[in-house]
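The block underneath contains the structure these notes are about, expressed in structure tokens.
With one protein chain withheld, the remaining protein chains of the complex are depicted in position.
The letters A and B name the chains in turn, as written, and every chain counts its residues from 1.
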Amino acid sequence: MSSINEALALEAPGPRRRRRLRRDAFLPYALLTPAVVVVLIIVFAPMIEALVTSFYDYVLFRPNAAAFVGIANYVKLFHDPVFWTSLWQTALWIGLTVPLQMGLGLIAALLLNRDFAWRGLARALVIIPWALPSVVIALMWRWIYDPNIGVLNDLLLRLDIVRAAIPWLASPDVALYAVIATLTWQGFPFFAVMILAGLQGIPKSQYEAAAIDGASAWRQFRHITLPGIGPILATAGLLRTIWVANSIDVIFVMTGGGPGYSTYTLPLFAFVKARQNLDFGYGSAIAVTFTVILGAIVAVYIARTMREVER
Amino acid sequence: MKRDGFLKRLAITHIPVALVILLAIGPFAWMILTSLTPSAAIVAKGVSVSPAGWAPDNYVRLLAHTDFLGNMGHSLIVALGTVALGLVVSVTAAYAFSRFRFFGRRVLMLQFLLVNMFPVVLLILPLFTLMRRLGLLDTHLALIIANATVAIPFAVWMLTSYVGAIPKSLDEAAMIDGCSRLQALRRVVLPLALPGIISTGIYIFITAWNEYLYALTLGGRHVRTVTVAIQTLIGEYQIEWGLLAAGGVVGALPVTILFLIVQRRLVGGLTQGAVKG
Partner (left out) sequence: MSRLKLKLAAAAAALVAGLGLGQANAETVRFWYHFDNPDNPMSGLVQKFEKQNPGITVEADNVPWNSYYDNLYTAIIGGNAPDAAMVKLFAQPRLVEMGALEPIGKRIDAWDGKKELLDNLLTLNAGPNGKQYYLPIQYVVLYLYYRTDLFKEAGLQPPKTCKEFREDAKKLTHAPDRYGFGFRGGKGGWDQWGTFVFSRGAKLEPGGLTTPEAIKANQWLVDMFRKDKSIPPSAPNDGFQEIIGAFKSGKTAMTIHHIGSANDLVAALGDKVSAVPVPKCDGHAWTSYGDESLAIFSASEHKDAAWKWISFLAEPENNVAFVKATGQMPVTKTGSKTYDGHPKRFVEATVNSLPFAHVLPQTSATSDFVNTEWQTAMQQALTGQITPKAMMEKLQGLFTK
């Protein structure tokens, strides 16, 4: 792919061109300034503030007793068994939810890309799980999972798949997976929509040429579709990973982190400490640690798989 | 291409799509049934599966006796405002990232990601104090700005990917023909990136529409969004299931209708034949 530098190297720049060059050099910065400024003020400043708070023993209802404690909060955190449980569960949480959402979304996108009469309606309906507020989804699924009056257990019992109702959200072994299932349901339309848009960028002529050459549907998928949406999949997957890692609305309403700590994730842990126990020093330490860990994973991910972005 | 036989189309397209749709709205169907059953009946006998037990009571109560429509209005203003601000800022940023190689490019891109990795709960207090000092508490602008900061980073990344899929040769062809950079952006790149812009716009809309924490903290009596209104239906000692379900159904309508309209633009073939040879 030619870059602007290569193109310009082919001809000696005249005076007008030179002025334009200098203007163009500033153009990217000019284009970016609004985004950067807004984000810097609104998010970066509070992030730094939270980082500073993590070095203090700061409890919200004792504002005058705040004391600088250096890395004491972090030491306490690494000795806290809840931290390690949350870390492991966060990994499980992300590791299962994102691929499941992506897989289901890919299937949906491929299907909705076909030409059929009621396509518009189908596309609009598929977006509903994503369009509902988290609290409605959490309450709805809590009701569905309820062992006493819920629909799921009712169905399983009728179909004789189980002999007794399963307490989906009350059993520490099952609760996390039940919430993961709910989140998969909530999030797959995101991938469906993003991949659908990406599919539009693949020229139909490629498929036609392949069909003429006798390639099967599967081969067309592997060699035309997948590479065509590769960058989109990589980016959407990355963004969704960050979003899923941070999302606590649904878990909070469905189980509150329980039973015990079996549905705790790191951001939920930070939320409970900061907002419920009002221990801002410790909560900030958890948040910072989480961001660092997630940041490291993201950095590795980008370095290894997203060379396409560097085109 | 030969038209596949009806049975084949049924098996390959219609039935799988129907299954996916069923998966998507199946759990939601329960919600719809709940919203159609009057509250008293829900309490006494449970959700009514047969149409005989249905009545519009919950909807009447929701729309006539509470301020739900007003709340939808507030949500709409905030969501559309966020989409406008978010798209303008993100499209220009994405163009910069995908078309230029400049100093600090990678750092800035990563900074956008970093900003979304931080748990929102710890950003609320500083943001609240900032908005109070600016006198923006309980205004639409506060919510638009707050939501934009959540949506912009993701939107920039997504759009960079979509714009990056458009061959640079197209821009250059336009510039050789005499366009400036910005004109090339407007006339060549934007139309081709339309599917990406639409899906990103939907993403921003949904993110802003469903946002709760900022709406609760930065809003107030003058700006109360749908998410906050729905939460008030969850009381200390009882949940208004009928109203909640009706609120969920009505609340999901704007996005669904919006997507129904814009999805028509999600069609391919725009890049075919744009650059010959």
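Quick note on the criterion: a contact is a pair of C-beta atoms (placed from the backbone, for glycine too) under 8 Å apart; a residue touches a chain by one contact, two chains touch by 3 or more.
These numbers were taken from a predicted model, which means no experiment stands behind them.
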item: Option touching the unshown chain, where A:Gly95, A:Pro172 or A:Pro227 are the choices; value: A:Pro172
item: Missing-partner contacts on chain A, residue numbers; value: 60-63, 146-149, 164-165, 167, 169-172, 175, 253, 255-261, 272, 275-278
item: Interface with the unshown chain - residue positions in chain B; value: 40, 43-44, 46, 61, 65-66, 124-125, 128-129, 132, 137, 216-217, 220-221, 228, 231-240, 243
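We adopt the following convention: only the chains that are shown with their structure count from here on.
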item: Cα-centroid distance, chain A relative to chain B, in whole angstrom; value: 15
item: Touching residues (chain side chain B, partner chain A) in the complex; value: 1, 9, 13-14, 16-17, 20-21, 23-25, 27-28, 30-31, 46, 88-90, 92-93, 95-97, 99-102, 105, 108, 110-123, 125-127, 130, 145-146, 148-149, 152-154, 156-158, 160-162, 164-169, 172, 180-181, 195-196, 198-199, 202-203, 206, 209-210, 212, 226-227, 230-231, 234, 239, 244, 247-248, 251-252, 255-257, 259-260, 263-264, 266-272
item: In the complex with chain B, residue positions of chain A that touch it; value: 1-5, 7, 20, 24-25, 27-29, 31-32, 34-36, 38-39, 41-47, 49-50, 104, 107-108, 111-114, 116, 120-136, 139-141, 143-144, 149, 151, 185, 188-190, 193-194, 196-205, 211, 231-232, 234-236, 238-239, 242-243, 245-246, 248-249, 267, 270-271, 274-275, 280, 283-284, 287, 290-291, 294-295, 298-299, 302, 308-309, 311
